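In this view, the complex is presented without one of its protein chains, the others remaining in place.
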Amino acid sequence: MLPITNFILLSAVIFTIGAVGVFFKRNIITILLCIELMLNAANLAFVAFASYFGDTTGQLFVFIVMTVAAAEAAVGLGLVIAIFRNRETLNVDEANILKL
Amino acid sequence: MEKYVNYITILPEAIVSLFAFVLMLVDAYTGGRKRKLYAWISLGGLVAAGASIGWIAVLLSTNASMAPVSTYMGMLTTDPFRLAFSTIALVVSALTVLASMAWLDEDSLPAGEFHTLLMFATVGMLLMASAGDLVMIFLGLEILSIATYVLAGYRRRDLRSNEAGLKYYILGSFATAFLLYGMALTYGATRSTSLEGIRLAITSGKVEWTWLLLVGGAMMLVGLCFKISAAPFHVWTPDVYEGAPSVVTGWMSTGPKAAAFAAFLKIYIAVFAVGAPILGLAGATQTALAIIAVTTMVVGNVVAMVQDNIKRMLAYSSIAHAGYALVGVIANDWHSVAFYLLCYGVMNIGAFAVVAAIGRRYDRETMLDDYRGLGWESRGLSIAFAVFMFSLAGFPMTAGFMGKFLVFKSAWEKGLSMLVIFAVLNSAISVYYYLRPIVLMYFSAAPDSDRRRSVLGAAAVAALAISVAGVFYLGMMPDAVLKFFALSAK
Amino acid sequence: MFDAITNYFSNLTPEHYFFFLFAIVAIASALEVVMQRSPLYSAVALIFTMAALAANFVLLKAQFLAAIQIIVYAGAIIVLFVFVIMLLNVRAEESRLDRFTALRWIAAPSAIVLFAGAFAAIRFSNLDTLAPSPTAAAAGTTERIAEVMFTKYLLPFEAASVLIMMAIVGALVLAARAKEYDAELSGIENQEVPPKPEPEAQPEEVEVS
Partner (left out) sequence: MNTTTLLGGIIFAPLIGALVLGLFGKRMNERTVGLIASATVGVSFVLAIIAFTTLLGVAPEGAEGIRRLHNPLFPWIEVGSFKAPFDLVLDPLSALYVVFVTGVGFLIHIFATGYMHGEGGYYRFFCYMNLFMFNMLVLILGSNMLVMFVGWEGVGLCSYLLIGFYFQQQGPAFPNQSAKKAFIVNRIGDVAFAIAIMLVFMKAGSIEFAAVNEWARSLTAAEPMTVAAFGLGGASTIALLMFIGATGKSAQIPLFVWLPDAMAGPTPVSALIHAATMVTAGVYMVARTSEVFVKAPSAMFVVATIGALTALGAATIGLAQWDIKKVLAYSTVSQLGYMFLACGVGAFGAGVFHVVTHAFFKALLFLGSGSVILGMHHEQDMRKMGGLRKFMPITHATMAVGWLAICGFPLLSGFFSKDEILYQTFTTNAFANPVFGKIFWGIGALTAILTAVYMTRLMVLTFWTKERWHDDHGHDHGHADHADDGHGHHGLAKGETPHESPWSMTLPLIVLAIAAAVGGYVGVPNGLGHLVGIENSNMVEHFLEPSVAHVGSHGAVAGHGVEAAAPVAHDATLELGLTAFSILLALGGIGVGFWIFRKNPLLKLPKILEDKWRVDELYEATIIHPIRKLSESILWKAVDVRSIDGLVNAVADGIRGLGGTMRYLQSGLTRSYVAVILLGAACLVGYFLVQGYVK
């Protein structure tokens, strides 16, 4: 089988892309997508380790993470809808009344 | 083969979840109109869970060996640590339920859902207190955080509340991703997700890829420091605390923070505090955390001085307090941290309950100037607020003093003298801004315009009375609580 | 030089090729998520990433998770995103003009350092000494997953159910039409949204004398 380094590096790359994306994107929904990317990167690392250890618990962890991601997405999108109703924009740069 | 199910050890979590489900059903059947009833149901749930905690404590103290009891195949650990942090979670949530009733009516927000979410969040906190495995910490944290995102944005038609929820959501999920990635790397390095397994792997030197552990540890720290709002990961705190409804802010700054500290301590004990030197992991953590703690205290206290919104001021104060508690974490003494967080919980929820009452509908009056001359208008509120301010500032005979004292003492005994001196100095600085609202309330004239009287309600009065009593009880007779927290030592 | 390369390629197994293929798809589509200016396209790109990762899961002999990844993640969660994007009709892409370009001089180097750190750690670790587990295939089967889920992961499984329940309540309370609740419950019609706080006031003079 392939050396595990490949998978872990791939996950690191995707994680970084996600993190950079959270910073660079200005649309709230896209930011949520980028966070999903980061979670997926962690999942990949988990699965890779679990597989090489022959350990099922690591895979179950991923299972739980997916559940969490789903719940998070639901609530996040709820927030997005609430905000869109009040403000009619999804640009995160315009959410700046709280400051100083 | 180990039994998979143990009904006793899961009792507190189960009770709170059960009551939350019942609450949802009752809410649905009564059409959201019996607002008082929902509060009493959730209060009943929290009290029942408290009773079950007491029962578990009795069982635990009769257990001769006093060893932590591990159930659900290592997912759940029952030890004094769990009891202490569960107690904090229940106390904080119960006080919040009491304080929230008047506010929910005033802002005409749905009460049933609020209490349901608060109950679920409490389940999250309880799970974090009892977690024996990274997956449980992660799950507890997420249950708690997701509920908190909603609660922060609970005033749906208020832009500030929206924004608070959104900011907390984006940044919180971002930090959670770091935490999760750190957990993945730690799992890779130690071949285990159970805290005990990780600790054993590190102590027995079985870690094959120490570099992974270093990076994983650092990433977990990022997530944890974010949740406890330690500098420089505190950036979200002022905005979110200002924008969220005051009662929710009071809860957020105490309950979830205490739970985050519980997670922090658990991971700290399992990963970072382990004696065996792994590429200087323990040392690096100590130094890094010491720097973080000092920065946190300085940022919190100095920036709090120039705020003129009381909620922002208390937000920075909360950052500073996280710094003090972090000193206890560095000293690796969870007892004092737990006690500190209980003290902080009691006084800060009280303070925010007052802020909510004075802020009135939609938290409109939260500037420091709104406190001018209040001392002679709303006597009870002002006295309570003064008590909380003095306690936050760390006056003797108050909870704030006792908490700080114990944390600093244990740090001092561990030889962290410079850190303690820094902390004491900082806490002296902090008196300055805690005194400002008191000075405004008592030593300056009220504005000419008429102020609407604050609506408090019997429940909030009860919450305030309990908080004030708690401040003095913890400050003067901390013994009983300390003994309860240290069951294992007896 | 050429020898080394040919050597390298002659040692490659089909698994390698599959991995590289899917890794490239994953990275490319992940970049696409970030690069696309339309949220809808970003979401679609994310589905590709998910699929490529699912393929990687298969390579790692986690067949069950691979299926879940496609069905739940790509099939449900991302579709939820797409649904909301459609609902809110967010066609308007974000403008090319970033008003806060200065910030990227903090963020980008930090991200590079972060990645370099992770890369260095992975390299230093010499992970290649880790031999694939012979039981890997058995560990990822549905049977095995089910067995662990209802023994060791029983509690997390239950806790996850609480989480989902709560997410439903939370999403509902946020997305529900606020008016119905507020007006009905308090009898107050159409309460004004509170005014924005005053524009930044000068910080009060610190009074130390």
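Note that the chains take the letters A, B and C in the order they are written out, and that residue 1 is the start of every chain.
By definition in this document, contacts are C-beta pairs under 8 Å (C-beta built on N, C-alpha and C of every residue); 3 or more make two chains touch, one makes a residue touch a chain.
This one's a predicted model, so the numbers in the text were calculated from it and none came from an experiment.
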item: For the chain not depicted, the shown chains it touches; value: A, B, C
item: Listed residues B:Val5, B:Leu25, B:Val58 or B:Met477, member touching the removed chain; value: B:Met477
item: Residue among B:Gly50, B:Gly132, B:Gly153 or B:Gly217 that touches the chain left out of view; value: B:Gly217
item: Sole contact to the chain not displayed, among B:Leu18, B:Ile269 or B:Val302; value: B:Val302
item: Residue ranges of subunit C at the interface with the undisplayed chain; value: 99-107, 109-111, 113-114, 117-118, 120-121, 203, 206-209
item: Contact footprint on subunit A, counting only the chain that is left out; value: 19, 22-23, 26, 92-93, 95-100
item: Subunit B, residues in touch with the chain not shown (by the definition above); value: 166-167, 170-171, 174-175, 178, 210-211, 214-215, 217-219, 221-222, 225-226, 232-233, 235-236, 239, 277, 279-281, 283-284, 287-288, 298-299, 302-303, 305-306, 335-336, 390, 395-397, 402, 405-406, 408-410, 412-413, 417, 420-421, 424-425, 428, 431-432, 435, 439, 442-445, 476-479, 482
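In this section, only the chains that are shown with their structure count from here on.
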item: Subunit A and subunit C, separation of their C-alpha mean positions in angstrom; value: 2
item: Subunit A-subunit B separation of Cα centroids, rounded to whole Å; value: 25
item: Whole-Å gap between the CA centroids of subunit B and subunit C; value: 27
item: Numbers and ranges of subunit A residues touching at least 2 other chains; value: 8, 15, 18-19, 32, 43, 48, 53, 55, 57, 60, 64, 68, 71-72, 75, 78-80, 82, 86, 97, 99-100
item: Shared-contact residues (touching 2 or more other chains) in subunit B; value: 135, 139, 142, 146, 149-150, 153, 156-157, 159-160, 165, 185, 309
item: Touching residues on subunit A, where the partner in the complex is subunit B; value: 8, 11, 15, 18-19, 22, 28, 31-32, 35, 38-39, 41-43, 45-46, 48-49, 53, 55, 57-58, 60-61, 64-65, 68, 71-72, 75-76, 78-80, 82-83, 86-87, 92, 95-100
item: Residue ranges of subunit B touching subunit C (in the complex, touch as defined); value: 4-5, 10, 13, 17, 21, 24, 32-33, 35, 72-76, 105, 108-110, 113, 116-117, 120-121, 123, 127, 133, 135-136, 139-140, 142-143, 146-147, 149-150, 153-154, 156-160, 165, 185, 208-212, 214-215, 218, 305-309, 361-364, 368, 432
item: Touch list for subunit B against partner subunit A, complex; value: 134-135, 138-139, 142, 146, 149-150, 153, 156-157, 159-160, 162-167, 169-170, 173-174, 177, 180-181, 183-185, 187-188, 191, 193, 238-240, 242-243, 309, 312
